[in-house]
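For reference, the structure discussed in these notes is given below.
All protein chains but one are shown at their positions in the complex.
Read from first to last, the chains carry the letters A and B; within each, the first residue is number 1.
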Amino acid sequence: MPVGACSGIRQAIGRRGFNLPGAITCFAVLAVWEVAVRGGAVTFDYLPAPSAIAVALARLVLSGQMFADTVHTLSSALIGWSAACLLGIGLGLLLGISSGARTYGMATVEVLRPMPGIAFLPLAVLLFNFSLQTELVVIVYPSLWPVAMNTMGSVMDVGARLHDVGRTLRLSRWRILAKILAPAAAPMILAGCRVSMGTALVMAVIAEMIGNPHGLGYAIVREELAFQPADMFAYIIVVGVLGIALNAALVALSRRAMPGHFGRGSDRG
Amino acid sequence: MAKTTSIFAKLPPLRGLLPLILFLIAWQLLQPRQSPYFPPPSAWWTSVLTLLRDGRLMPALGSTLLTFGAGLSAATLCGGAIGLLIGLSRRASRTLGPLLEFCRSLPPPVVVPMAVLLLGYSQSLKLLVVTWAAAWPILLNTASATSQIEPLLLSVARTYRLTSTDTVRKIVIPAVLPAFMLGMRVAVPLAIIVTLLVEMLTLMPGVGSLIVTAQREYHSAEVYGLLVLIGLLGFVLNNAFIVIEAKLLRRWPPRAHEIT
Partner (left out) sequence: MPGEAAMHGRESVFECDDARFEFAHSGRAIVESISFNVARGEFLTIVGGSGTGKTTLLRMLGGLVRPTGGSVKFRGKPIDGPPDGAVVVFQDYSHALLQWRSVARNVALGLEGRLDGAELRGRVAEALRMVGLERNADDYPWQLSGGMQQRVQIARALALKPAVMLMDEPFGALDSMTKAALQDEMLRVHAQTGTSFVFITHDIEEAVYLGDRVIVIGGTPGRIFRTLAIDLPRPRDQIETRQTPAFLRYRHELHDAISRASAK
């Protein structure tokens, strides 16, 4: 998801304080929706009214069910994401530092990278049945690429420019790495990790829909098959909110870790 | 003379495929006692061939490609046009902003069960879901770039007394095109994923349902074979897009950081 792409719209929103027309539009949409469903004007069999969704949401939260499902999805996503970041950074460093690795590996990377993670789902189910491993495999594969590519890119970028600086200052190899290369490469690597988080969450939900009957993804499909639209929508909203919250958390953390670097997103991959 | 380097100059050396090839060869030679879970690559090939001869592969492939193509096209048109209109009007950006933010934050896969409940199992469902999912990155990138268009360009349009139509046609749209293409770059793989997801969830005809069916029937070689096929599909579609994008944008200044 192009995290940085919305900034123009966000600017238009945030500039003049509270966005009244925006808020009104949202309320208007909800109101029309409510009236249309209650009044029978719109006859989708399974379109619930916003009020029904709110009630379902409250019920699920209070019963603790929502929490349990969220924890499952969140933890799978985070575990998968961490693994993806480690693998991605490792791969990225290898490719970035060694031109030999690039010569003998880049084409393979370019072939493997566009492979849709979702295509691994049936294979994972075949090998691991419906389990957490299935979910993790499907999360890790697509999530490691943004990190790997960003890492490779930034190392190559930075390496060319700053390596000479280090040598001029007669720093040892490790010093160069730690004091110059790492901090300079970090913003872009972190940006890749941020994009990965979004991917990881989405893949977690997808995996739960098909390959691992736990968590929010499974709940959504379960409510769909049980014809419980209000519950289903409630879960959907939680997934959306989770995505926003995670991204915001990551942005805040990156800003904390590297003050001054995160004016505009440098998303890649 | 305007000179642009050929896209083929930027391809990585073919030697880079060595790890993959060696891996497959090793697998083929070391097949662990005909394990049902790790059939050799030769078995993958045979099973795909069987699918082809049985007449099951081509219709499925056709269905997937059709959904992908139609969905992406619709997404491009709608996303591009609506994004442009929203970006041109500051009032529209402000009014619709929060709503758009919310819709964007819904992960595309989540929309599938929702659509199934509302629309039932049908071809139009498939198309609608793929269009919805793929349109967002295009719409948002286009709207964002349009609303942030370099103000000087608009002053230039005014000092040369261009009409509004001409301003949009000759200045706004070309200025925004790179951002639009960036949105498409995200939309292409997204469209593939959502197409496959719909097929896997609903088992409507397509490669996605083929591979799920193979998995349920424990035809592991077929699963691997179809996985490779899907991988090839993804590879071809993504790179076709990259080539098209390079051709379209050859007159624009090269983007500063380009890692495909």
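By definition in this document, contacts are C-beta pairs under 8 Å (C-beta built on N, C-alpha and C of every residue); 3 or more make two chains touch, one makes a residue touch a chain.
On a predicted model such as this, the values are computed, not experimentally measured, just so you know.
K.L.:
For the chain that's been dropped from view, list the shown partners it touches.
P.N.:
Over the full assembly, the chain not pictured touches B.
K.L.:
Can you work out which residue in B:121, B:218 or B:252 touches the chain that's missing from view?
P.N.:
Here the residue in touch with the unshown chain is B:252.
K.L.:
If the missing chain were put back, which residues of chain B would it touch?
P.N.:
1-2, 150, 152-153, 155-156, 158-162, 166, 170-171, 174-175, 177, 251-254
The definition used in the following text is that only the chains that are shown with their structure count from here on.
K.L.:
Using mean C-alpha positions as chain centres, tell me how far chain A is from chain B in Å, no decimals.
P.N.:
Whole-Å distance between the two chain centres: 17.
K.L.:
Where on chain B does chain A make contact in their complex?
P.N.:
11-20, 37, 86-87, 90-91, 93-102, 104-110, 112-114, 116-118, 137, 140-141, 143-148, 179, 182-183, 186, 189, 192-193, 196-197, 200-201, 211-212, 214-215, 218, 220, 223-224, 226-227, 230-231, 234-235, 237-239, 257, 259-260
K.L.:
Touching chain B in the complex: which residues of chain A?
P.N.:
On the chain A side, the touching residues are 1-2, 5-13, 19, 21-26, 29, 44, 46-47, 102-112, 114-123, 125-127, 149, 152-153, 157, 201-202, 205-206, 209-210, 217, 220-221, 223-224, 227, 229, 232-233, 236, 239-241, 243-244, 268.
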